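Reviewing the structure listed below.
Note that one protein chain is taken out, while the other chains of the complex remain in position.
On to subunit A.
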Amino acid sequence: MSRVIDAHGHLGSWFNFAIPDSSTQGLLAVMDRCGVATMCVSHLLGVGPDARAGNAKLLAELARYPDRLLGYAVYDPHDPQAPERAADLLSVPGVIGLKLHPETHEHSLAGPGYEPAFELAAERGRLVLSHSQHESPWSDPAHFAVVAARHPSVQLLMGHAGLTPPGFAAAAEVATQYPNVTLEICGSRMTDGDLAWLVATVGATQLVFGSDALFLDLRVGLGRVMLGPLAPADRDLLLFGTMTRLLEGIR
């Protein structure tokens, strides 16, 4: 039985390109087809315009598929009630942490709007997954260094590991410096050579597989790990070992 965990997935749809099948069932079918046991997802309605409604949809899908999906509740730094709402969401079975998207919310990862999210994650022992984007004013890897130092007990997943080839190096530098930062590897710009470099530089104990499905095709991201030039032990860490350890650390 597969133990593969996809640490970065989504439900729902998105505005600026077509997703031919945005159903959760369709996503589960692709997971079955390529042997992914569990996907950790946020809802794209929440990542986009409406965190409250998106998170409600997330909870409904977690309840429908408790054996296949784990959830990140989207934290909207502009919502004055976000701390209370996030605290409630983290009490729901299957919700493993918070999803931050500094790009769509146009708020720096290290800005004051996200501080309650990190304080909550520290208090509740939950994961934080944030989008990263090299040279972005909102989510450059340098911002991860700031919050990782500020909240050393929070396990912080750097989504996309910097997103671009120059970003991979910047992300690796942060992960090397901060043991509470784990790089998540999804994105359309990464090659298997980039992945092998990250494993050699950072170590697979600080890397997790993610696909960005159903934004991107799950199989494309998984292929980099399955067929990339990696040692079997490193591949296992990427596919499930590192993420299993992080999930076991959730209180």
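Heads up, the rule we're going with is that contacts are C-beta pairs under 8 Å (C-beta built on N, C-alpha and C of every residue); 3 or more make two chains touch, one makes a residue touch a chain; residues count from 1.
Convention: contacts and distances are computed from a predicted model.
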{"item": "Undepicted complex member, UniProt protein name, chosen from \"CidA/LrgA family protein\", \"Transketolase\", \"Amidohydrolase family protein\" or \"FAD-binding protein\"", "value": "\"Amidohydrolase family protein\""}
{"item": "Residue of A:Ala110, A:Val199, A:Leu216 or A:Leu239 in touch with the missing chain, whole complex considered", "value": "A:Leu216"}
{"item": "Contact residue for the chain not shown (choose from A:Asp50, A:Glu173 or A:Asp192)", "value": "A:Asp192"}
{"item": "Subunit A residues that touch the omitted chain in the full complex", "value": "16-22, 26-27, 29-30, 33-34, 165, 188, 190-193, 213-224, 226-229"}
